[in-house]
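Right after this comes chain A.
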Amino acid sequence: MLEIGVNHYLILSGILFSIGFMGVLRRKNLLMLFFATEVMLNAVNIAFAAIGNYYGDLSGQMFAFFVIAVAASEVAVGLGLLIVLYKKYGSLDLDVISSMKG
Partner candidate 1 sequence: METLVYIALFSPFVGSLFAGLLFGNSPRKMFTGWVASALIFVTFVSSVTLAYHVATVGAIHVQMMDWISAGDLSIPFGFVIDQISVTMMVVVSLVSTIVHIYATGYMDHDKSYNRFFAYLSAFVFAMMILIMSDNFAGLFIGWEGVGVCSWLLVGFWYHKADRPFEENPSISPSWAANEAFIMNRVADLGMLVGIFLIYWNIGSLQYDVVFDAMPHLADGILVSIAIALFIGAMGKSAQFPLHTWLTDAMEGPTPVSALIHAATMVTAGVFLVIRANPLYSLEAVHGVSMFIASLGTFVAFYAATMALIARDIKRIVALSTLSQLGYMFAAAGLGAYWIALFHLAAHAFFKALLFLGAGNVMHAMDDELDIFKMGGLKNAMRGSYIYMGIASFALAGLPIMAGFYSKDAIIETAFNEGTYIIWGMLVITAGMTAFYSFRQVFFSFHGEKRYEALGFHPHDMYKYVLIAMAPLAALAISFGWFMGYYKDFIYGLNETVQYEMSHTTHHWAWLLGSIVIALALTGIFLAWKKYAGEGENAWKRDEKFEASFIYKLLENQYYVPKFYDQFIVQPYTIASAKFWEFDKKTVDGTVDDLGKACLNIGDTSRGMQNGNLSSYLNWMGVGAMIIVIIAVISSVIG
Partner candidate 2 sequence: MDTILSILIFFPAIAGFVGFGITKGSAKIYGIAVATIELILALLLWMQFDTSNAGMQFTEKVALIADFGISYNVGVDGISLFIVVMAALITLLGIILLRPDTKNMKNMIISLLFLEMTMVGVFLTLDAIIFYLFWELSLVPMLYIVGAWGGKDRVYAAVKFFLYTFAGSLVMLVGLLAMAYLYHQANGVWSFSILDWYTLPLTEDQQFWLFLAFFAGFAIKVPMFPFHTWLPWAHGQAPTIGSVILAAVLLKMGTYGFVRFSLPILPDASVTFIPLIMALSLIMVIYTAMIAFAQKDMKQVIAYSSVSHMGIIMLGVFAMNAEGLGGSVFLMLSHGIVSGALFMLVGVIYERTGTKLMSEFGGLAAVMPIYATVFGLMLMASVGLPLTIGFVGEFLVLLGFYKISAIGTILAGSTIIIGSVYMLALFKKSFFGPVRHEKNLALKDLDKRELTALIPLVLIVVWLGVYPKPILGPIDNSAKHILTQMEAKAINPATKETIILSKKEAE
């Protein structure tokens, strides 16, 4: 049976990151956007954990933890804004909120 090495993790994280990235590019719904960014961050977390383990160095994991924390707070702020917007526009479609242009 094959040995799961660091590369597999990195590939996984790469795939995840691209998925998230695509989501960011394609999604029109604000909530989905947030999810996509979360996916990207978590992809990074995997990479950090893997690399940290590979080097036997803690700072990777540390970074991962901090990223999680930051992600959480981002969600908090993001959802706050999201709610306000929903109150204002009654929708989370990005095409609706584009009053400022030019």
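The set was built so that all candidates are chains of the complex that A comes from, given by their letters.
Rule of thumb we're sticking to: contacts are C-beta pairs under 8 Å (C-beta built on N, C-alpha and C of every residue); 3 or more make two chains touch, one makes a residue touch a chain; residues count from 1.
All values reported here derive from a predicted model rather than from experimental measurement.
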Direct contact with chain A in this complex, candidates 1 or 2
1
Give the list of chain A residues in touch with candidate 1 in this complex.
21, 24-25, 27-28, 33, 94-95, 97-102
